[in-house]
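Shown here: the complex without one of its protein chains, the others still in place.
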Amino acid sequence: MRMLRGWRRGLLVLLVCAWTWGVVEIVLPRPATRAAGSAEYVTTGVFTPAHPNAFAAVKDFVDLHPEHPVQPIAYTHTVHLAKGLPCTFCHVGVDQGPEARIPGVTVCMSCHQSIATDRPEIKKIAAYQARGEDIPWVRVYNYSESAHVRFNHAPHIRAGVDCAACHSDLTKQTTAERKIDLNMGFCINCHTQKKVSIDCETCHY
Amino acid sequence: MAHKWGMVVDLDRCTGCEACVVACHAENNIPTAGEDQAARGRAKHWIRVERYWEGDFPNPRVRFQPVLCQQCDEAPCEPVCPTYASYHTPEGLNSQVYNRCIGTRFCANACPYNVRFFNFYNPEWDKPLQLQLNPDVSVRSVGIMEKCTFCVQRIKAAEIQAEAEKRELKDGEFTTACAQSCPSKALIFGDLNDSTSEVARLSSSNRGTKLLGELGTKPNVTYLERGTWDNASHG
Partner (left out) sequence: MERRDFIKISALSGVMATLEGCRNAEKQFIRFVPEEELVPGIATIKPSVCTVCSAGCGLLVRVMQGEAEVVRRGQQGLIKMGLAKKLEGNPQHPVNQGKLCARGQASLQMLYHPDRITHPTKRTGARGSGEFQTINWDDALKEVAAHLGTLQASGSAHSLAFLSRPLSGQRVELISKFLKVYGAPPPIWYQPFDEAVLRQANLLSFGHAALPTFDLARADYAICFGADFLGTWNSPVAQSIGYGEMRQGRPGRRAKLVQIEARMSQTGANADEWIACRPGMEGVLALGIAHVILAEKLAPQAAAARTGSLIAGWQEGLPGYTPEAVEKQTGVSAAVIKRLAHELTQSGSAVAMIGGPPLAHTNGLFNALAVNALESLVDKNSVLSFTPQVGDVAPVQASLAALHGLSAQPPQMLFLYEANPLFSAPPALHVREALAKIPYIVSFGSFIDETSAQADLILPDHAALESWMDSVAESGSSRAVVSLAPPAVLPLHDTRPMPDVLLGLGRQVGGEVAKALPWATYDAMLRAALVPLRTRPGSIDVKTDDDFWDAAQTQGGWWSSPSISPPVPAVKRAPLSAVSPQFAGAAADFPFYFLPYVSQSFGDGSLAHLPWLQELPDVLTSAMWSSWVEINPKTGDRLGIKQGDLVEIASEQGSVRAAAVLSPGIAPDMVAMPVGQGHENFTRFASGRGANPLSILAPLTEQETGSLAWAATRVKLARTGGPEQARLVLFAGGMSGFPHEEQPR
């Protein structure tokens, strides 16, 4: 240390601190579990809204999420929508309550026990059902718990908002992609245009 | 007319049973502090029952008083928040916007009723107790202030339902968790702007008083004084 003078010493101190922080915050695991429903699922004996590690917190803060996550089944919206299937056939509840249900294997097999049964992806679905397992879909649209936002689908559907307005044109997507950035500005713009409440408590409570 | 949410606490009906306290915990995802944190004054009871002792044995007297956020019209917690996390909604609620809160705790300092609680640490639930958490209510993380919201999630749900059915909200159609559980009906919640509502009627009772009203906070909770046995009229 005594060999270093001035700015070099300062830089060394900074690097040592950064290294220590890295070890403590990022490498060492926290006793935390992300809320179930997300792709990463670490389990410990406790549930907490905290992020599992600092890197996850950083990702969440800068909104770094994969736009087109890889799904376990190569589902194609294109094909199904072209056949005239309404969104609510699979995504039940979107006009009744806050959430749009992501369909389970039972929904898929209700048709695919007899339709296109020779395709490899359909065989995969049948295999899931045979094992008593549900398809582990990766969530594409979600707000993290720390956004403290409570989005409710039903009033939007009832107001006549088209699914594509927020979820983009799914007739051109296989598995879902986040083509539209659903940040607060996006919501506020539409609310202002449609003259709907932009009071904070409308969504944040 | 816009709604104005208010509450009446009838101190003659309140028995001090604290059903309201537990109901609130269950409804609003309030974390349990545990012995150590509770010893540091960090237990979060959004509604609490205060007890006031007077006199000595053999003539002691106790008075119970449930205290919750008064949703003041002139709330002292609102002007002191540097990020507008504590602000007044058009329906008369003092709202806490969790993601705006940066944890300065000026609001808790300013509140004369001591009804604001700070999350000093990330709350934890021993699994599987977290399965009970209410999905309609945010789970507050560390550094965020919280307090009674008049069960805003129930207010929103009822308003959305009424809108879907294209009708007005009816008095008594929904209520807060505390008022719903109270066996002696000491807590009455409703729309003060609805002249036919129970809460509007009781708020104008001659037994009515405001908690620390002299501070000018203009609370939206009216306390009805406890009666005496001389069959004094009331209503």
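In order of appearance the chains are A and B, and numbering begins at 1 in each one.
Basically, a contact is a pair of C-beta atoms (placed from the backbone, for glycine too) under 8 Å apart; a residue touches a chain by one contact, two chains touch by 3 or more.
This one's a predicted model, so the numbers in the text were calculated from it and none came from an experiment.
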Using the contact definition given at the top, list the shown chains touched by the missing chain.
A, B
Which residue of B:186, B:199 or B:221 touches the chain not shown here
B:186
Mind pulling the chain B residues that touch the left-out chain?
10, 12-13, 15-19, 21-23, 25-27, 32-35, 38-41, 43, 45, 48-51, 53, 55-64, 114, 126-135, 177, 180-186, 224, 227-229, 231-235
Suppose we count only contacts with the excluded chain; which residues of chain A make the list?
3-4, 8, 11-12, 15-16, 18-19, 22-23, 26-27, 36-37, 39-43, 45, 53-56, 92-93, 96-99, 101, 104-106, 129, 132-136
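The rule is short, and it goes like this: only the chains that are shown with their structure count from here on.
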List the centre-to-centre spacing of chain A and chain B in whole Å, with centres computed as mean CA coordinates.
34
Would you pull the chain B residues touching chain A in the complex into a rising list?
87, 89-90, 93, 95, 97-100, 122-127, 129-130, 135-142, 149, 152-153, 156, 160, 163-164
Touch list for chain A against partner chain B, complex
31-33, 43, 45-50, 98, 145-150, 152, 154-155, 158, 199-201, 204-205
